[in-house]
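Here's the structure we're looking at; comments come further down.
Apart from one protein chain that is not included, each protein chain of the complex appears where it belongs.
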Amino acid sequence: MQDLIDRIRAFNLERQWGQYHSPKNLVMALAGEVGEMIEHFQWLTQEQSRHLPAAKKAAVEEEIGDVTLCLLNLADQLGVDILDAAGRKLERNREKYPVEKAKGRAEKYTELG
Amino acid sequence: MQDLIDRIRAFNLERQWGQYHSPKNLVMALAGEVGEMIEHFQWLTQEQSRHLPAAKKAAVEEEIGDVTLCLLNLADQLGVDILDAAGRKLERNREKYPVEKAKGRAEKYTELG
Amino acid sequence: MQDLIDRIRAFNLERQWGQYHSPKNLVMALAGEVGEMIEHFQWLTQEQSRHLPAAKKAAVEEEIGDVTLCLLNLADQLGVDILDAAGRKLERNREKYPVEKAKGRAEKYTELG
Partner (left out) sequence: MQDLIDRIRAFNLERQWGQYHSPKNLVMALAGEVGEMIEHFQWLTQEQSRHLPAAKKAAVEEEIGDVTLCLLNLADQLGVDILDAAGRKLERNREKYPVEKAKGRAEKYTELG
């Protein structure tokens, strides 16, 4: 991952884009990319979303690339390691949603939260 | 990263949450988490967003954790490696925004796109 | 609607919030509110989303209120009438998605677009 982060930094530096990359702007860019991803799924049934045709799958993969680039850019500006942050959050979720309470319940995040 | 993905899988399996984790649902969850992140930044100036006070910084880091967990969950359901997808997209962006055209220009994604 | 817009203006004026209400910030606030709305629906099936229990329905109605307030605030800052804008867009969609092509097809916005 560090290699990818280095390449993102070089990419931005060559283009002098750092001036636009305040965390405020990058979180907007992230939301924009997630909006593009959501458009691929909005008219699908859940079942269809589990079995994407190849062309759609390729398009979604590209969006995942965009989202990841934005997220890494944002995290880098803030000095955050996304895997550390995710690992810590997973441990917190483990306490928040104990197995015996959360098992097979969809209300997890909202009502249980 | 594989270790984190394994831990996410185990977390979901223990709670029998796989049934809710269609890509359609997970992309919604991702959008919801990004929405929470955006709320931290909406009233800040760009300058303020570059220098977050410690409490805000910690809250944002937790949101980055949530976004990363959702993204890894989604990518795992689709069989996508987020770093591969991001690396490929970065190469495509390199062609789409050549240095001589994109240097120091904010319109990058929209007008040049 | 004009009456509601006047009340929103008075509300903002009393709190001296106009300084924060740049279109950039308001579009972020709008995205944040939509994120809260999406969280209510992310684990529901489509069928469940058509038949919300009363408590959920009330919470969603409140989110619709928030989204509408943000949208009216944003439109007011830009000097846009949301009903005019929507009416014009509906006419454009009428041409973009002619009945004979779009009838009963879910790909409407993406592939046909």
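All chains are identified by letter, namely A, B and C, in their written order; residue positions are counted from 1 within each chain.
The definition used in the following text is that a contact is a pair of C-beta atoms (placed from the backbone, for glycine too) under 8 Å apart; a residue touches a chain by one contact, two chains touch by 3 or more.
What you see is a predicted model; the values in this text were computed from it and never measured.
Trainee: What does the interface between chain A and the hidden chain look like in terms of residue numbers?
Mentor: Residues 20, 25, 28-29, 31-36, 38-39, 41-43 of chain A touch the chain that is not shown.
Trainee: Write the list of chain C residues that the hidden chain touches.
Mentor: Here the touching residues of chain C are 1, 4, 7-8, 11, 14-17, 19-20, 22-25, 27-31, 34-35, 37-38, 40-41, 44-50, 52, 57, 60-62, 64-69, 71-72, 74-75, 77-78, 80, 82-83, 85-90, 92-94, 97, 99, 102-104, 106, 108-109.
Trainee: State which residues belonging to chain B touch the missing partner chain.
Mentor: On the side of chain B, residues 24, 27-28, 31, 39-40, 42-46, 106-110 touch the unshown chain.
The criterion applied here is as follows: only the chains that are shown with their structure count from here on.
Trainee: Report the inter-centroid distance (CA atoms only) between chain A and chain B in whole Å.
Mentor: Whole-Å distance between the two chain centres: 2.
Trainee: Among the residues of chain A, which are close enough to touch at least two other chains?
Mentor: 27-28, 31, 40, 44-46, 106, 108-109
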